[in-house]
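Yeah, one chain of the complex is gone here, protein chain that is, but the others are all in their spots.
Every chain is named by a letter (A, B and C) in the order it is written, and numbering of its residues begins at 1.
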Amino acid sequence: MAAEVKVLYFGAAQEAAGRAEEEFRAGDTASLRSQIVSKYPAMARIPFRMALNKTIVKEDSGLKENDIIAILPPFQGG
Amino acid sequence: MAAEVKVLYFGAAQEAAGRAEEEFRAGDTASLRSQIVSKYPAMARIPFRMALNKTIVKEDSGLKENDIIAILPPFQGG
Amino acid sequence: MKSRYLTGGPITPVLISELMTLGNNDPGAGAVSVFIGRVRDDDYDGRRVTAIEYSAYEDMVEKEAEEIVRTVRAAFSDVRSVLIVHSKGIVKAGEASLFIMITSGHRDHGTRACRHTLEMVKEKLPIWKKELF
Partner (left out) sequence: MKSRYLTGGPITPVLISELMTLGNNDPGAGAVSVFIGRVRDDDYDGRRVTAIEYSAYEDMVEKEAEEIVRTVRAAFSDVRSVLIVHSKGIVKAGEASLFIMITSGHRDHGTRACRHTLEMVKEKLPIWKKELF
């Protein structure tokens, strides 16, 4: 079952997508990742992680309506 | 040959001697140490080092006129 | 700002002074360990950095910074307070973009906690930079 989720782009991913956020329909994080890389080929060169509702995704996770997924290039703070 | 030297007392050694400085006649630092401990028995309980002209004395050293010897209880700065 | 750990623009000397007074009310705090990160005027292929623009996932910064503070306090029992502030937006070369302050009873836990906090800030906080030339 695919769910409607919100995707947030940060850092280099925001530049690759040309936007800060958009909606996707996806059943899990693996499928979402494929969709994003297909839509924005430049994203394939960014070693991004994903956060699901502010928690780093460590293995493929199911998605539900209104989940927030953030696309996180390597952190550069400090 | 004994030399006339100046002795400076610091920290607990200053309290044990009841003064900040005085003159001694001594040929080397070992003999000076003995004189000081004889004169001020309380000094025997203080694990003091000596500095000869601002350098810590690591082995018995000869003394010459006007040398400055400091009596240094364990440091407590910081 | 959505996060108490972020401030807009540089961490100015005045702000640093203010932050440092926060540790002053605790007469049991014998040690104050501070780390300040600043923007360097690095050279990239002959172009000199004049500023860095920081962006952040603010909600997640809040969550992760709180987790860092909890972890540091649990790991270093002598620590009495942990303060983390990071810049968001434009910070010029020579200006500060990160401030960490640890107060502790004694120096050992304080200095180690400061370094550990710094490493965790770099590893855990979702913050990105863009060099401006």
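As a working rule, a contact is a pair of C-beta atoms (placed from the backbone, for glycine too) under 8 Å apart; a residue touches a chain by one contact, two chains touch by 3 or more.
Note that the structure is predicted; figures quoted are calculated from it, not measured.
Chemist: Thinking of the complex as a whole, which visible chains are touched by the chain that is not shown?
Modeler: B, C
Chemist: Against the chain that's been left off, what residues of chain B make contact? List them.
Modeler: Interface residues of chain B facing the absent chain: 8, 10-12, 14, 51, 54, 70, 72-73, 75-78.
Chemist: Can you list, in ascending order, the chain C residues touching the missing chain?
Modeler: Residue positions of chain C that touch the missing chain: 13, 16-17, 20-21, 24-41, 93-94, 96, 105, 107, 110-111, 114-115, 118.
One rule holds in what follows: only the chains that are shown with their structure count from here on.
Chemist: Would you mind pulling out the distance in Å between where the CA atoms of chain B average out and where those of chain C do?
Modeler: So the centroids are 48 Å from each other.
Chemist: Need the CA-centroid distance for the pair chain A / chain C, whole Å please.
Modeler: That gives a centre separation of 27 Å.
Chemist: Which residues belonging to chain B are in contact with no fewer than two other chains?
Modeler: Residue numbers touching two or more other chains: none in chain B.
Chemist: I need the residues of chain C touching at least two other chains; which ones are they?
Modeler: none
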